[in-house]
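What you see is the complex with one protein chain gone and the rest in place.
Entry: subunit A
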Amino acid sequence: MNNSNKFDLQYFLTDSSFKNWAKGLNKNDIDYWNNWLQNNPQHIETVENAKSIVVGIKFKPQFPNNEKVDQELSKILPKIGLKNSTKNPFTKIQSLNKAIYFSAAAVVLILLSWTSLSLLNVHNTTTHQTNFGEIIDLKLPDGTSVVLNGNSEISYEKDNPRFINLKGEAYFRVKSIPSTNAKFWVITNDLKVEVLGTQFHVNTREQKTNVVLDEGSIHLEFKNGDVTKMIPGEMVSFSNKSNELIHKKVTVETPYALWRGGTYSFNEIPLKEVMFNLELTYGLEVRYSSNHLKDIPISGGIPNQNLKICIAAIEKATGTRIINKGNILQVQENPIY
């Protein structure tokens, strides 16, 4: 019988009910462990030791105050060539959003239907495709780099690698070629993006196309023949099917969802839209234990290279509990909140 070895320090310390007993927290746990001790008096010493580890010593940490920390921070920022642009240190989410918003170059987000026309000849066409949850970094022959999100596809003809067809979602860093002023195009079902050398994000998930530009300049040519020019900070959303066009300025106040090859940044986007995106990227099904959960707004940056981290970030942002069972994500209220 090796039973006594089982009840070592670690055994007690990893038991949350034991911790409750040690801290005198939960009546059931207290009764249970008092009873257990009476029946197992031989373990009393280990139990005492475990209890004192749980209870520990209560310190009043003398950490430097916020002023001191801010002062030190302002000393250090110039040394690493960064300026502290926000005065208020505790509007954390907003400020990170702003950082994302101001720092990235150009983002074009395109959503369109799956019935994408493929006029391409298979023989001289290069196609890159990703599976659910897979993200790949590509270098195109002209030097442009592309981050292709999960469940997406780009293709181009070999003799024209700056003319890209896209299904799904991708982030482009277009290599500019000043000598020839060569343009770069991304074609979706709803529109054509014409670029001279910038960074942008394209997504063809839904029945519409969203384009967000942070820097540089791009032209859009819609399927209905209209054209428009975008200036940095603007978002265009167009659906060929419904012929619906939205053209507005993205500010920190307006809702937006951006992806920059690894991280989504959301501003006041309802949970259901965020989860819909995950469904498409990872090939999952999302269920809600209650309808009101669908409308919880999300703001902030969510890394999406890893589903687990992504889910954890969404849970924290919304105060929900998301259980991943097979290919089904169950969104529930978090009893802690």
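The rule we apply is simple: a residue touches a chain if its C-beta (ideal position, glycine included) is under 8 Å from a C-beta of that chain, and two chains touch if they have at least 3 such contacts; residues count from 1.
The working rule: contacts and distances are computed from a predicted model.
Among the names given as "RNA polymerase sigma factor, sigma-70 family", "4Fe-4S dicluster domain-containing protein", "Phosphate ABC transporter substrate-binding protein" or "Cell division protein FtsX", UniProt records the absent chain under the name "RNA polymerase sigma factor, sigma-70 family". Considering the whole complex, the residue from A:Ile53, A:Val227, A:Ile246 or A:Ile323 that touches the absent chain is A:Ile53.
Looking at A:Gly133, A:Gly150, A:Gly168 or A:Gly301, the residue that reaches the missing chain in the full complex is A:Gly301. The chain not displayed touches subunit A at residues 9-10, 13, 48-49, 52-53, 55-64, 66, 69-70, 72-73, 75-77, 79-80, 82-86, 89, 92-93, 95-96, 98-100, 103, 262-263, 299-303, 309, 312-313, 316-317, 319.
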